[in-house]
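One structure coming up, written as structure tokens, with questions to follow.
Only one protein chain is missing; all other protein chains are in place.
The block that comes next holds chain A.
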Amino acid sequence: MATFKEFRNNVKPNWCPGCGDFSVQAAIQRAAANVGLEPESLAVISGIGCSGRISGYINAYGLHGIHGRALPIAQGVKLANRELTVIASGGDGDGFAIGMGHTVHAIRRNLDITYIVMDNQIYGLTKGQTSPRSAEGFKTKSTPEGSIESTLSPLEIAMSAGATFVAQSFSTDLKQLTLLIEEGLKHKGFSLINVFSPCVTFNKVNTYDWFKENIVNLEQFPDYDPTNRIAAMNKIMETNGMLTGLIYQNKERKSYEDLVVGFQEKGLANQDLTLSPEHFDKLVAEFK
């Protein structure tokens, strides 16, 4: 069994010192080892942004695609080979702005993918413009007078789109984050893990200290039941989306792969794809 070190490679991330994304990288590596994966059995598909570089910093198969499209690519990988463990990841702009349509539909589709968003409430790679996650009034290079659009709540959207696994964490809480990623990897279906991952360079408002002050850890509520959808929705709204922990999980609903008629346990990529002459003749006969 691989240790977390085997998920490390010798590439030095080009993130700024102190960037929240370092811990997300470490948490993924630990979680992968803890659930018993091998580097070859994991594919990390990422979008474009500072955070999107993450697939290049993990020793596993990985594809760094185009902005906003990590999820459809990841779903294609999973459909082609369901024996693989597939992680999709990227920033809040990647997943909740340009890629929002895919996020909602990936949630509805419920393929067995773990989606980890590094949410820094700003665009890092393009050097500091507003994101759908930015607070109203938040001043950025593209909103010098402060953002006048309402803040998007990915957790509420995920819940209303029928998500079967919704969690949130904070990058400094490596223990919780690792555990949630493990749960996400084990979950049979689509799991969304939104991670507050501060951008130390361009976001001077939503800093480490700010998050520490504002975050509510679900551990504070011993009676909280993550299988209760209404309670989950209430808690998200009560805390203005600032809660961390496993917010919701539905273990009943089957994953997409289990619902596709004719889909086998063996990955398609490992099946023999030749068509028998008899089968071909049958197909041709329909056109006579």
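Heads up, the rule we're going with is that contacts are C-beta pairs under 8 Å (C-beta built on N, C-alpha and C of every residue); 3 or more make two chains touch, one makes a residue touch a chain; residues count from 1.
Simple rule for what comes next: contacts and distances are computed from a predicted model.
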| item | value |
| --- | --- |
| Options "Amino acid ABC transporter ATP-binding protein", "Glutathione-dependent formaldehyde dehydrogenase", "2-oxoacid:acceptor oxidoreductase subunit alpha" or "Probable septum site-determining protein MinC": UniProt name of the undisplayed chain | "2-oxoacid:acceptor oxidoreductase subunit alpha" |
| Option from A:24, A:50, A:79 or A:155 whose C-beta touches the chain left out | A:79 |
| Sites on chain A contacted by the missing partner chain, in the whole complex | 9-11, 39-41, 43, 45, 55-56, 59-66, 69, 72-81, 83-84, 101-102, 104-105, 109, 260-264, 267-271, 273-275, 277, 279-280, 283-284, 287-288 |
